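In this view, the complex is presented without one of its protein chains, the others remaining in place.
The first chain written gets the first letter, and so on, giving A and B; residue counts start at 1 in each chain.
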Amino acid sequence: MKGMTSIVRDVTRLVAGVVMVYGVYVSCTGHLTPGGGFAGGVIIMAGVVMLVLAFGGERANELLAESRCHVLDGSGALAFALVALLGFFAGGFFVNFLPRGRVHQLVSGGMILPANLAISLKVAAGLIGIFLALVLATRQPSSQE
Amino acid sequence: MKELVPVLVGLPLGAAFLVAILAHVRGGARLTGALATLAVAANLALGIGLWAAAAGQDQPGAKSAVWTVWAGRWDGQTELDQATGQQRTRPIGIQLVWDGLSRFMVIVVSFVAFAVIVFSGAYMRRFTTVWLFHTLFLLMTGAMIGVVLAGDLFNLYVFIEVAAMASYGLVAFGTEREELEAAFKYLVLGVVASSFILVGIAILYSLTGQLNMARVAAALGELGTSPAVLLAAGCLLGGLALKAAMVPFHSWLPDAHPSAPAPISAMLSGLLIKTVGVYAIARLVFGVLGVHAVYANVLIALGVSSMVVGMLLALGQWDLKRLLAYSSISQAGYMILALGVAASLLPHNRALAGLCAFGALFHLFNHAAFKSLLFLCSGSIEQATGTRQLREMGGLVRRMPVTGWCCRIGALSIAGVPPFNGFFSKIIIIVALALAGRVVLCGIAAAVAVGTLLMYVKVQRYALDGQPGPRVAAARESHWAMGAGMAILAAVCLLAGVALSVGPLKEHLLGPAGEALLGGAKLASGVAMGGGQ
Partner (left out) sequence: MGIAIYMLTFLLLLIGVYALVAKKNLVRIIMGIAILEYAVNLLLVLVGYRRDGTPPILPRGQTAAELAARAVDPLPQALVLTSIVIGLSVTALAVALAVRLYDKYGTFDMNDIRNLRG
């Protein structure tokens, strides 16, 4: 798909970075304010969607191919599974094994922060993959040979 | 040891994402099949190991071991609150239950999944992007095991959804026109069902303030059958009946199951309707809602209509996979009918209710085995001859001996011919119905059994025996992997009839399952409220 006019492209170049940083912020403070992994991942994806709309699908595919999205997606999920399995060292499945810290601090709540980051990676990569697949879908023959 | 129970769910899910990563690594795409088979085999081994460990703790009689695992150790124990110095309970946690029924179901799911993935090693070579199939397959298997292990309502719903979503993708896998259309219809009806299940859960939560199944059962015990509870139960049972393809909610199944590739049809028909449908209904009615006469009558009505309508619609079919799909509806009706009669008998005659439940669960096991076998055979036939129409087949037993004999074993099992397993479960259900005094139901069940026999005699006459059609004459026997998958299930069909009716497997596998079902909320509540084990 084609991109948009140069005004849109310049503004998007400025704004998309801010949006993605905001997404990372929302997912990092999931244990303090509303938000968390899923919401942060969706906001990151919204930043990338803005870039795709402004610059066109082919350019986006050069920078972030769909197969790379699959790998990041799986890695996010495996990171989350790792957090869950590491709980076995503390006695059970999914046990919170990191120190809890004090309430209202950024580094508190044990493993909630790493779990949120893993979820936001997975959600962002998965949704970007879905978006790229739908945007770049061309008339394909069926997958049966 | 009991902390390993969540790994039964985590292993297939983790392997699914590992497959997704492996497929995009250089050269990894060919290994995804091996990884998937390894993951399912490891899961089966773990399931058998945990079953043996729990069965070792069974006491003779009705007391089978119940393990409950709280995720993250957020258990319902009382603890000393540091701030106020008082005892308080932490009631919010995700509980996984490893009782007789979940042990049984995990063995069923893992075993059939293993046979199917062995089969699909050769069958799926005709598709590109096979890694996608393995990912979705592992997700569906993991989610079905999650459904079986779930101890609270919302966890049950989430795993039902994950399994359903994986199955929508799998039905559309070949992306032919038929498959896409069937997948879309299936998706739409599945979403309606899921929404109603969630509405039911919301109403139950607003009435009882709990999500844990045992605690909801205790709270509902006081509420009885007030209109609000009936509304919640109606939404839940309606949604689950749609997932189980009970008549009148069955219209998606005859399109979805035949259009999917054969291993997927085997998984859907043999496992998904049973775990997400029949098992969830059983767990809800016996464990959460309580065995009131209303629910028992609803189950009996659903069961009878499914049995009869499924059989009648199947008799006129000439497309092999469509016939098998309609026959799935009919056999699921058997299970729901037996469960309904068990529910109605439970307050007065526990022994007879136990026999009905035993028959229903035995039939669940058998149906998973022989229906999956029949669908795998149909896949093998379709790959070799290129057709699904019965009239174009013929003489398969001579041209493709392994497939033909496995198909014959499957057909004889589902028709209820001794000594195959179908005979045992059907005779137990019919005898239990007769002993319960439900003569009309017993007659209907026997008539449907005769109808099933007729329909599979037709299958054998047209597909297996007789003169080879032109397509069959050019057919060759399938790859050894497909033969191995079918042979595993055929062996189960041959042996399971006797092996599960008497002896140690009955004592420790099927017996505790029935007892756990009937024990229902009481068995788990003792563990949920006071002591973890």
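Basically, a contact is a pair of C-beta atoms (placed from the backbone, for glycine too) under 8 Å apart; a residue touches a chain by one contact, two chains touch by 3 or more.
Model, not experiment: these values are computed from the prediction.
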Across A:Met4, A:Leu63, A:Val107 or A:Ala133, the one contacting the chain not displayed is A:Ala133
Identify the residue among B:Val69, B:Ala183, B:Leu364 or B:Leu510 that touches the chain left out of the display.
-> B:Ala183
By the document's definition of touch, the residue of B:Ser195, B:Ser226 or B:Asn297 touching the omitted chain is B:Ser195
Interface residues of chain A (partner: the chain not displayed) = 33-34, 36, 38, 103-104, 130, 133-134, 137, 139-140
Residue list for chain B contacting the dropped chain reads 83-84, 92, 154, 158, 161, 165, 168-169, 172, 175, 177-178, 180-184, 187-188, 191-192, 194-195, 198-199, 202, 205-206, 211, 254-255, 259, 317, 319, 322
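Just so it is clear, only the chains that are shown with their structure count from here on.
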Chain centre separation (chain A, chain B; CA means) in Å = 35
Given the complex, residues on chain B that touch chain A span 3, 6-7, 10, 13-14, 17-18, 20-21, 23-25, 69-73, 126-129, 173-176
Can you list the chain A residues touching chain B in their complex?
-> 67-68, 70-71, 73-75, 77-78, 81, 84-85, 87-88, 91-96, 142-145
